[in-house]
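Take a look at subunit A:
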Amino acid sequence: MNAEARPAVRLASSSVGALAAMKGVFARDMKVAFRQRQDLLNPLLFFIMVVTLFPLGVSPEVSFLSEAGAGILWVAALLSVLLSLDHLFRHDFDDGTLEQLVLQPQPLFLLILAKTVAHWMLTGLPLVVLTPVLGVMVHLDGNSIAILCLTLLIGTPVLSLIGAIGAALTLGLRSAGVLLSLLIIPLYIPVLIFGTGTVAAAAEGAPVGAYLALMGAFLMLALTLAPFAAAAALRISLSNG
Partner candidate 1 sequence: MAFDSFSAFLTMEGHGPYVWACYAVFFVLLAAMMYWSLRARKTAMDACRRGYEFEADKSKVAAPAPAASFARVNVSQD
Partner candidate 2 sequence: MWQIFHKLGSPKWFFGISTRFMPWLLVGGIMLLLAGAVWGLAFAPKDYLQGNSYRIIYIHVPAAFLAQSVYIMMASAAIVTLVWRMKLADVFVKAVAPVGLVLTFLALFTGAVWGKPTWGTWWIWDARLTSMLILLFLYGGVIALDRAINDEKSAARAVAVLVLVGVVNIPIIKYSVEWWNTLHQPATFKLTEKPSMPAEMWVPLLLSVLGLYLVFGWLACVRMQTEILSREQRTRWVKEFVMKGRV
């Protein structure tokens, strides 16, 4: 066969924009989640149950609860996010869609960012919405509840973003769930400290603007760095699998 007989190869040069690709990832994750609505309730139920344990296990007294309430809610929220992280990449990894995600001609960290945003909308955001109800149940006053919601609103995306790194690192390992907690909890400590500290400061009547700004800085830092680390970790885990 001579060369002229072959049709020339046509190389595709343009793909869709990164934003459209991110939208596609986000829309797919949302659709999958809503096909299994009952699973969306799990972190919320877990959140409520952990909070319930404290009045039962420590003390139902108003003075204790109103003092410790913000911390209890923050720890419970942190644990529920942690619980949901294992699923962030696992199902995609098992059915092969994660390979196809990595092979999209797009910057991987942006796709991971889209996935993380979807994860936050499905776990972190509902927790924030539920917080006022639980805040009333642990006798927090109105101002504290408002500040608490605000700190959770800024803090839970950070939890999802840092968690994505851990989920990517432990992908495909046995006992990945426990390992994930071991890796991620130390990294969650600053967010927890500032989240509860802000509420405590507000309860003492101190201005909280600076603390909220600092938490916002955490969020910005996590938004810029975490997707890169998660993308690197994901490539390593896929290479292994």
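The rule we apply is simple: a residue touches a chain if its C-beta (ideal position, glycine included) is under 8 Å from a C-beta of that chain, and two chains touch if they have at least 3 such contacts; residues count from 1.
Here is how the candidates were picked: all candidates are chains of the complex that A comes from, given by their letters.
Since the structure is predicted, the reported quantities are computational estimates derived from the model, not experimental observations.
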**Prompt:** Which candidate, 1 or 2, sits against subunit A in this complex?
**Reply:** 2
**Message:** Could you list, by residue number, the parts of subunit A that touch candidate 2 in their complex?
**Reply:** 162, 165, 169-170, 173-175, 179, 182-183, 185-187, 189-190, 193-194, 197, 200-201, 218, 225, 229, 232-233, 236-237, 239-240
